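First up is the structure itself, then whatever we jot down about it.
Some chains have been omitted; the remaining ones sit where they do in the full complex.
Letters A, B and C mark the chains in the order given here, with residues in each chain numbered from 1 onward.
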Amino acid sequence: MTRDGEEALAPVLSAERVSKSFGEVQVLFSVDFDMLPGEIHALVGENGAGKSTLVKILSGFESPTSGRLLLDGEPVSLPANGAAEALGIILIHQEFNLAEHLTVTESLFLGREVTRFGVLDRRFMRAETRRILDMLGSHVDEDALISSLAVADKQMVEIAKAISRDARVIFMDEPTAVLSREETEILFDQVRKLRAKGTSFVFVTHKLNEVMELTDRVTVLRDGQWIKTAPTRLLDSDAIAQLMVGRELSSLYPAKHEPDVDEEIVLSVRGLSTGYVKDVSFDLRKGEVLGFSGLIGSGRTEIMEAITGLRSRLSGEVLVHGTPLAADDFMEGVRRGLAYMTKDRKGRGLLLEEGMTANLTLQSLGRHVRYGYLDPASEREAMARAKRRFDIRVRDDRVRVGRMSGGNQQKLMLAKVMETGPKIIIIDEPTRGIDVGTKQQIYHFIAALAREGCSVIVVSSEMPEVIGLCTRVAVMREGHLVGMLEGDDINEQTIMRYAAGLRRQAS
Amino acid sequence: MSINSGGEATTIRRRSWRDVDLRAVAPFAALALLIIIGALVNPNFISITNLANVATRSAFIAIIAVGATFVISSGDLDLSVGSMVAFVASLMILFMNSGVIADPGLMLAAAMVLTVVIGSLCGLANGLITTVGRIEPFIATLGTMGIYRGLTTWLSQGGAITLRSSELQSLYRPAYFGSVLGLPVPILVILIVTAIAAFILYRTRYGRHVTAVGSSRDVARYSGIAVNRVRTIAFIIQGLCVAIAVLLYVPRLGSTSATTGILWELQAITAVVVGGTALKGGAGRVWGTICGAFILELVGNIMLLSNFISEYLIGAIQGSIIIIAMLVQRSLTRKA
Amino acid sequence: DTKTIGVSIPAADHGWTSGVVYHANRVAQLLMKEHPGLKVIVKTSPDPATQANALQDLETQGIDALVILPTDPDPLVNAIKEVKGKGKFVSIVDRAPSSNDNSVRDLYVAGNNPALGQVAGEYIKKNSPEAQVVVIRGLPIPIDQQRQDGFDKAIAGSKVKVLDRQFGNWNRDDAFKVMQDFLTKYPKIDVVWCQDDDMAVGVLQAIEQAKRTDIKYVIGGAGSKDMIKKVMDGDKMIPVDVLYPPSMVGTAMELTAAAIYDQIPVHGTYTLDATLVTKDNAKGYYFPDSPF
């Protein structure tokens, strides 16, 4: 689809010189933005650049401090709190917006339930939900409670919810951050189908390959400023990355550093089973970066939680430096230098109502105790250090963590885990929602850790990440460890084959 | 891959259904257990008369608790219901004593309408103070609890307010003591109220919104739900339920005083929670609530019928039984 | 043959009711010893609604007679009538409903609430005719009102002046608070009438703490062992106590037993007086074993 006649088409929705401040902190500076009918418009920028804020303004969830919005060329003030849906403007939030106690069907139709004679038409709504989920290739049960869903499934429900509405404009704030490649493909198919019918999309993402693959135009924001809007075909990933970061990026992945074969085994997992995970065994050497790949729901998170003691084991044992680690005792692991970073930063990672420092030191308060009480100065120091080390950027030091940009939350969470000074680090989805520049920093950080003699397990659904970073890759499928790849075997095809069950190593 | 994962999905589905069922069934299991214990304690216990008695008199708490299920599901709390009963009942009796309408039938009808209106207004007041005034519901309704109780004391000048006309009294009596097709009226009323409440909570848009608001205010707001309206209406429903309880209460005792309904709020909340609704909001179980109210009343009844417990210890044993009942429920649910 | 008497009384929620419970149990044992076939079931309830339930439960157990001391009489009339309607012998103790006739009960053993107030009022009128009095009431329920009315009647037309009245909820702590505030509010108080011995405990502490010497004395009521002891010992602050004996429930039970065993015909009203306990007669009302 080409867009040569751009000028001819009138934008559906546009922002003119929109600025936004929270209190005295300005987040957007006089940004212009427009969406044409039937286009897919990428919005990219570093963490905290103001992307989420901009799409929230364009969908009525926030109101601009100055500037105006135009719908079909007419100035509008969008109704607050999602009521803009009635105008065909829909936002898929970066963080989930689903109520845990509702079922999938109930969530999909929340606020626009279908009734017959005042009675909920539950049968219709269930059938409709099923239809939409099938269309998206999702196997989520339409009667399942949201609280029982995995993160990726929640995202699919979120997408289903948006797609099911009669939309003119759909804003998607990092919808693919938690999706697998397949799911992303299916989503893109649906998006293209809707585009053909004239729906416009704004697509916020940090995955630049997806920008290239799907979108028609790109707008880049940096530090709340509009930098550039251009047709995608005139750019490439590197150019976009450079526009975002404002400097040239060297190679994303650091050089791999293989540990010696006779290096000490620091972590050894023997025949570990939980409810879903069956009989998993592997070793981790000092200074190694071990990847865990697999489809969503293949049980990677579950096994890591079982290793660290956050989840109970049915059988098997875990040895740290050759001595067994007690089951169900997360703290013992932490004391012995084992750390785990969860993938669910909102629900399990961070206290959203608290400030950054309280979160940073939560797991390592012992280090800041002096004469039996907490020393605020020492905590402040740690915070300053972490901000430098992980490049955490906030414009307001005392902001509640829940209001920080997604990527900076992720960095804060990583910083929090590293505060415990671990020797064995398990990171579940290290770069979810992280911009390319920072991604690079995190990758180099992980590599540096390994070189210093730490051992790292990277659980990731982003295959390039695993491939670029790890010297060995374990592949999980339906709760089983089906392959342990090394050297040249670490490539996309081989991993995929194992993950999909087409191949399997004898263990 | 797709075939395989399809299989996975069904296992999950089956599992979660079983889960839901057992959790809903748990209060009824506890109830059954209590009935068995009761039968062992005293053979009179299991008689129809006794069980009907217990069910009948659980009516007040049960009906109030149905309203509380709405308030609690939407994430609020109403501590004022006990005093509201006293206040609304006092006004009802005062109105009937005023004699402004000569015809007893008409008078009674008017009084009943008035009661329903006053109850709803009290609920509305609670709702507005909590939502518009943005005061934590615990405090807001603790405040109105004081207000309703104080007004009752003032209306009764410290004494009792008693329905004077014996004609009205005998006309109204069947509303509590009568029965329809062998079913005592209060039990009938419980069933009707609960059925309507279940319908509203599970089968209407409003009910869906109550759950959503209780589960997450933000999500509800972002879905275009008028959160404050939903919450306020829940309080009004609570007021309505209180009014219905009053309609049954007045013919039973024919009089109120400043002590009417004291601590009923705690009982109603307990019934709701014992019935399986979480205090944090989000999931209401109306039938469970009724079951909870019945359990509370049964515990008292069994205490009274058993003759080996020192009357001083009744409170202690009642407390223990409630804890044990909850433990039984928990272990049932955990095994699922 | 076996007979059953059901006794329904308020739960022991303050001193006086605990006395009631004590005496009900005491007399129950006595009666059962005296009449081998007799079963006496004592049940306590905290409020009218529960007490109405208790009546139903007693009936379920098949009683022949009911002795009831209502927590609050009017709300219980209908429930009592239910029992009476089934032909059981009903005795009401102490608290009378507004329509207290044969259709409601067979026997009424009355504590005299108005008299309790009246005796106190008359004592004050006689001994300190120009006293400035503060009143601490119980809970806002009818018996409290009756006592208050009796008191008002007694001092009507005299120079005794009531400065203030507030509720102390028949609770020591609340009475302590109320008294503290009265002491702040009024520079000169002569007499405190606090209507109940439990509350008198709190009142005395408040006075002692404030080190006020203007208060001449405190009049309680009911006849708790502690206060009777003070009267006996000639305590200046507690010169007298007005009797309102919790043992009246026992009296009613004895009369009821007599009635169902046809020993004597008992009907109508037995009123117990609100005796003024003074240093001279205090010995006769002192029960060191009672919890009250």
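In the analysis below, contacts are C-beta pairs under 8 Å (C-beta built on N, C-alpha and C of every residue); 3 or more make two chains touch, one makes a residue touch a chain.
Bear in mind that the values here come from a model prediction, so they are computed numbers and not experimental data.
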Whole assembly, copy number of each distinct chain: A x1, B x2, C x1
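Keep in mind that, in the parts below, only the chains that are shown with their structure count from here on.
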Contact graph of the chains (line, ring, star, complete, other): line
Farthest chain relative to chain A (centres taken as mean CA coordinates): C
Geometric centre distance via CA averages, chain C-chain B, whole Å: 34
Intercentroid distance (Cα basis), chain C paired with chain A, Å: 72
Chain centre separation (chain A, chain B; CA means) in Å: 44
Residue list for chain B, restricted to those that touch at least two other chains: none
Chain B residues within the chain C interface of the complex: 42, 44-45, 47, 49-50, 53, 57, 60, 153, 156-160, 162, 173, 177, 252-263, 297, 300-301, 304-305, 307, 311-312, 314
Interface residues, chain C side, partner chain B - complex: 11-12, 21, 41-44, 47-50, 52-54, 56-58, 60-62, 71-79, 82, 98, 137, 139-142, 144-145, 148
Residue ranges of chain A in contact with chain B within the complex: 61, 81-83, 85-86, 93, 97-102, 106, 110-113, 115, 118-120, 122, 139-141, 143-145, 148, 295, 297, 478, 500-501
